[in-house]
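The complex appears here without one of its protein chains, the remainder shown in place.
Going in written order, the chains are labelled A and B, and every chain counts its residues from 1.
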Amino acid sequence: MILEVRDLTKIFGGLKAIEEISFKVKRGIILSIIGPNGAGKTTLFNCLTGVLPSTKGHVLFEDEDITQRRPYEITEKGIARTFQNIRVFNSMTVLENVMIGQHSRSREGLLTAVLGTKKFQREEDEIRSKALEYLEFTGIQDYAATLAENLPYGDQKRLEIARALATEPELLLLDEPAAGMNPQETMALMELIKKIREWGKTVIIIEHDMKVVMGISDWIIVLDHGVKIAEGTPNEIQNNPYVIEAYLGKEEVDLLS
Amino acid sequence: MFLQQIINGLTVGGVYALIALGYTLVYGILELINFAHGEIYMIGAYLGIIFLGIFTAAGLTQYSLFLSLFLTFVMSVIVCSAYGFTVEKLAYKPLRNAPRLNPLISAIGVSIFLQNYVMLTQGATDKVFPHVIPVTTVEFLNVTMTSLQIFIIIASLLLMAGLHLFIMKTKTGKAMRAVAQDKTMASLLGINIDRIISVTFIVGSGLAAVAGLMVAMYYGLVNYSIGYIAGIKAFTAAVLGGIGSIPGAMVGGLVLGLIESLGASYLSSEYKDAYAFIVLILILLVKPTGLLGKSGENRP
Partner (left out) sequence: MKKVLFMFWCALLSMPFMGIKGGAYLFVGICVSYGVYVLLAHLFGKIKKPAIPVNTKLLSTAFIAFAFILPFLIKDYYTDVAILVCIYIILALGVNIVVGFSGLLHLGFAAFYGIGAYSNALLTTHFGLGFWSALPLTLLFTSMAGLLLAFPALRLKGDYLAIVTLGFGEIIRLVLNNWDSVTRGPNGISNIPSPFILGFEISNLMYYYYLVLGFVLIAAFIVKRVYHSRTGRAWLSIREDETAAEAMGINTRKYKFMALSFGAFWAGLAGALFASKMHFVSPESFSFMESVFVVCMIILGGLGSIPGVILGSLILVLLPEVLRDFQLYRMLALGVGLVLMMIFRPQGLIRKN
């Protein structure tokens, strides 16, 4: 088990955004979290990554309790994420964006930078070459010197993934990676996510596009109104009457075809 | 002594509250610290002197002091509101969708401009408010109150009540609240956002004009640099009460006035101007949303 969530609850004011959610994630799988809008998927991500403090419950990453840690500490431990609305560093180049991802895997400080020591130079070179590798892996190496804000939408999403990979995570959380992509881009994205799994990383994605979900997931969790209503393999979920009733409803036809 | 300081504090606090309302209204709708608002207040004070001067020269003051003062108030409020309206159109509207820092810097630019504009046209020396109002004092429980103090306290309270009614009861007021809540939603409901923003600036500037005029009457002197410090303090008052909150600005203004006047008499008058900032920093440390501000986390 790479991740274990126990009774995780988040209350905003009086509103329960997620309520006593528990699940376990096996190493090396692709897990999809689905559910209608407002089901609490992004809130769950925010609680897992420390962006929001959870009200109750525990998150264990590689058997270590990370519940009340700050986001940067969680990243250091090996969980990386992307955001639902793109949050690239707009006025920096694509390469610089990915180099920032290497932050927690490098340590040279102010003094060595000023002196320009050999060790500093070596580390800088390493950061740069690794960043280029991640750009190549995600297929946006041609844009290395472009400002991130000038990148097309789909490539900004790839940049977010490259940047997250650059933090060298064991577990990668992707928040609606296929949203707003055309079918070709979606296909390529699915390949990319599979490639990440082959690399030995664990991936959790939030996704609305059922083709993506059913096409790549090893396991699916369904949330509705902040509560986990089902989990299982894609096959099980497709045939789960609760899911069809509570969530899929209109999309049923879509799903079965 | 203590009661006397309370009265003095309430007088100044009422003025702070009126200016603070302008900050809070604009912040509630545009999330912009309208840095130039202090200058609008200063312009209001100057306009009071200028118009009263004109009316006195025309012989109106001698004929009826009340009418002359009334017209001075009306004219200052109108012209000052026009200034606020124009500043928004020229310096903020083109930056509606720019990064947050840009309109703030633009506002600082407007503030510098207006200050120097008044200094160049009206001179760098203090201007004296015409001595036309007879000052009577009232003694009550060992407290001396001037008629002006009573006037200022009552007028500020009335204006605050009026604004409250305007915001809560009128259609425009309701639209203002809707825009403050959610601009996109409000525009979908057919509310003209540009118009509401203009109204906000007009109302805020009008209140600032009244505050400026009352201060000019109270101290008898104005200077082109009064806007900066009063603006900062009023902003402090707005933050103190929780920026964006209208009752917050009122309470914040009065509290700040009291703190200053009590601090000046019991601690040290040399640091009178520093109390506002010290209180501001302390409040924000304990409760970053201000006294009456909405607490609760926002989703990122």
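Please note the rule applied: contacts are C-beta pairs under 8 Å (C-beta built on N, C-alpha and C of every residue); 3 or more make two chains touch, one makes a residue touch a chain.
Everything numeric in this text was worked out from a predicted model, so none of it was measured.
Remark: the omitted chain is touched by one listed residue; of B:50, B:178, B:193 or B:262 this is B:50. Only one of A:26, A:56, A:87 or A:195 touches the absent chain when the whole complex is considered: A:87.
Across A:4, A:62, A:96 or A:185, the single residue that touches the chain missing here is A:96.
Taking the complete complex into account, A:75 is the one of A:32, A:75, A:156 or A:202 that touches the chain left out. Even with one chain removed from view, subunit B keeps its contact list with that chain: residues 27, 31, 33, 46-47, 50-51, 79, 82-83, 86, 90-91, 94-95, 98-106, 108-118, 120-122, 228, 232, 235-236, 239, 270-271, 273-274, 276-278, 280-281, 284-285, 288, 300.
Mapped onto subunit A, contacts with the missing chain fall at residues 49, 51, 70-72, 75-76, 80-81, 83, 87-93, 96, 99-101, 103-110, 113-114, 116, 120, 123-124, 127, 147, 163-164, 167.
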